[in-house]
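A single protein chain has been removed from this complex, and every other one stays in its place.
Our next item is chain A:
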Amino acid sequence: MRPLTEEETKAMFEKLSKYIGENIKLLVDRPDGTYCFRLHHDRVYYMSEKILKLATNFSRDKLISVGTCFGKFTKTKKFRLHITALDFLAPYAKFKVWVKPGAEQSFLYGNHVLKSGLGRITENTMQYQGVVVYSMADVPLGFGVAAKTTQECRRVDPLTIVVFHQADVGEFIRNEDTLT
């Protein structure tokens, strides 16, 4: 386990800011305790300093996971956000998409969101903007990338993709082994 270098922190913040914008400073600087990011086996974990101090008691090969895993760095040093970060993205999300009950299951199985399944979308969403997907009952389901701007969403026909799927809570069952 080690702290992230400048480049790694930058890459991660870039990725996070696509979904939560400038609210990242609320993650970095929290009023209820000191929280930090640490890198372990190419995965980034977010934890309180208490947990960090406890985790130092484990050897590297025996330590599986600490705190919450936000994502991992791929072999080419790109940062990939995992579904496990949803709990921290959802409350600070800038652009949200609500999905109709019928299309919820489709999204949870890993499919993209079509116009027919779109319930609501935040105004002024840009194309390829990172969005957090909610069900109509305001339950966060995952996150993705907006395929069309809000304006375009109004005009397109019902079978076009409006949100590209990136991660959903169904992955907790589908990709159990790779989530740590």
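The rule we apply is simple: contacts are C-beta pairs under 8 Å (C-beta built on N, C-alpha and C of every residue); 3 or more make two chains touch, one makes a residue touch a chain; residues count from 1.
The rule is short, and it goes like this: contacts and distances are computed from a predicted model.
Trainee: Given the choices "Mitochondrial import inner membrane translocase subunit", "Trafficking protein particle complex subunit 6B", "BPL/LPL catalytic domain-containing protein" or "Ribosome biogenesis regulatory protein", state the protein name listed in UniProt for the chain not shown.
Mentor: Answer from the UniProt record of the missing subunit chain: "Ribosome biogenesis regulatory protein".
Trainee: Can you work out which residue in A:94, A:148 or A:165 touches the chain that's missing from view?
Mentor: Once the missing chain is taken into account, the touching residue is A:94.
Trainee: Quick one: say which of A:25, A:77 or A:154 touches the chain that got left out.
Mentor: A:25
Trainee: Pick out which of A:9, A:111 or A:180 touches the chain that's been left out of the picture.
Mentor: A:9
Trainee: If you put the missing chain back, which residues of chain A would it touch?
Mentor: 1-3, 5-6, 9-10, 13-14, 17-18, 21-22, 24-25, 28-29, 34, 36, 38, 49, 52-53, 56, 94, 124, 126, 128-129
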